[in-house]
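Here the structure is laid out as structure tokens; the discussion comes afterwards.
One protein chain omitted, others in place.
The first chain written gets the first letter, and so on, giving A and B; residue counts start at 1 in each chain.
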Amino acid sequence: MKADPRGVLTGSHYIDGDFACCEGALAAGCRFIAGYPITPSTEIVERFARRAPLVDGALFIQMEDELAASITIQGAVWAGKKAMTVTSGPGFSLMMEHIGLAAMTETPCVFVDVQRGGPSTGLPTLPGQGDMMQARWGSHGDYEIIALSPNSPQETFDLTIDAFNLSEQYRVPVMFMMDECVGHMMERVVIPAADKIEITPRRFTKLPPGEYLPFKPAEDLVPDMFKAGDGYRLHVTGLTHDFRGYPAMTPEVQEQLVHRLVNKIRLNAPKIWRYEETGVEDADVVVVTYGITSRVAVEAIDVARKKGIKVGMLRLVVVWPFPEPRIFELASRGKAMVVAEMNYGQVFYEVDRSARGKVPVILAGHGGGMVHNIEDIVNKIEEAHLCRS
Amino acid sequence: MPVRQREKPFGFPRPEAPHGEIVILEERCKGCGFCIEYCPHGVLVTAKKYNAKGYHPPEIVKAELCVNCGFCRMICPEFSIYAYEHRTGEKP
Partner (left out) sequence: MSILNELQKASLSPGPDFHPDKHPMDDFLRMDRMPHIWCPTCGIGVSVNCFAKALEKCGTPLDEVVVVSGIGCTGRVAGYVKVDSFHTTHGRAIPFATGLKLANPKLKVVVISGDGDIIAIGGNHFINAARRNIDITVICVNNFNYAMTGGQVAPTTPEGAILSTSPFGNFEFPFNLPFLAESVGAVYVARWTSLHVYNQTNAMIEAMKKPGFSFIEIVAPCPTIFERQQKMGDGLDRLRWYCENSEIRTDAGTKEADIRLHDKMIVGKFVDVERPTYLDAMNTHYQERLGPKYKVYEG
């Protein structure tokens, strides 16, 4: 279905990534944000606080902590709205229990993490990319989520809409992994007319009360949803539950439920993967990167090509679920891989694992605080190029 | 005041009072004793028999004294006892 024009700020704007994220959320139909201020994500909610009173049906509330924010949005989702919360590293750590709850109760919502230097309080005003593994494994137990990573304000706008669409389609919490650089850089963002924006509506059930089972999956392993107040009178719990939503704490039900929650993303992963490739057809060395680092990597690849190294780039747009088969294909064809990220190795381990020993994988990483220097990545590309022989 | 007037206030043989029929769902009872203790007219006592769970449910001994006050129904944690007004056909 098409976007609601009341939330779409059509036009060409010169705004930063945080503002673009807020506009993307409004365009996607998000009408409820519960947030807590934390640098560098505060601008998203500041923008929403200013826009919400003038958009029909939108409400912003600043909660008393991230724990409250991350569960208030789930209450709003179960009352029928699309909801999002924003945070950075320390707040993301606080939200982990409720990300687990959203995964277990299959609540569609979006968690934006504008990453900064970590760990702990770290570097509040400087970029980092050190939360990528936490997005995937942060909460306890087995579950799967979807994580996206934009590299420009324009892409932030577009991918925020995709994040909402994916969360509705798969009834899963989606992690939107920006970084402080993308969040605070100002670039041109073109917002199209509302009827050019496709949004996925919530998969409400068509069955009447009495027949509908809230956790019985459809063909694609995703159950249809209901909302409180419609007369279904159903129970939703974080305990292991059966099709009816009733707690059923036995190993058999645990196996069926958790296996489905995990398979929901794993088996549908081919439809969810998204990456951008440049120059990999004849590449000896492939640079795998995402987020703001990819903008530096593009330059580094130009420099390396001029030096005669055949190098290509794979930019991850959807980071989780991880595109293991594609990495394996590239590893089978190429000679070496370089993973450029602003941390001491997170997606690096995934690439290394997916390459299955076919090629050496080298990390071009550092602790965060500033984006890579072009020379750093070029040096690693050269090292990788030498490595293979 | 003559004794006769006190025996028949307002001229009626006995004042009208509500009367309740008690229903005990014995299998649900967990023998807490709340209803027995707090019935204002002492209509219930603990039965000698026990239910499948091994608890002693209440037993009605003074059925005619129940005035359908509803206290037993409200205080039962197991939803296993209630009374309803039989004469007027009131639904419980």
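Here is the rule we use: a residue touches a chain if its C-beta (ideal position, glycine included) is under 8 Å from a C-beta of that chain, and two chains touch if they have at least 3 such contacts.
Bear in mind the structure is a predicted one, so any value in this text is a computation, not a measurement.
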Exercise. Among A:133, A:194, A:234 or A:374, single out the residue that touches the unshown chain.
Key: A:234
Quiz item: Which of A:39, A:93 or A:256 touches the chain that is not shown?
Solution: A:256
Quiz item: Which residue, A:5, A:247, A:270 or A:325, contacts the hidden chain when the whole complex is considered?
Solution: A:247
Self-check item: Where the unshown chain meets chain A, residue by residue
Solution: 32, 34, 53-54, 56-57, 59, 61, 63-65, 67-69, 71-81, 83, 97-98, 101, 213, 216-217, 219, 221, 227-239, 242-244, 246-248, 252-253, 255-256, 259-260, 263
Practice problem: Using the touch rule from the top, list residues of chain B that touch the missing partner. | Solution: 23, 25-28, 30-34, 37-38, 55, 71, 73-80, 82, 84, 91-92
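The definition used in the following text is that only the chains that are shown with their structure count from here on.
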Quiz item: How many Å are there between the centre of chain A and the centre of chain B, using C-alpha atoms for each centre?
Solution: 62
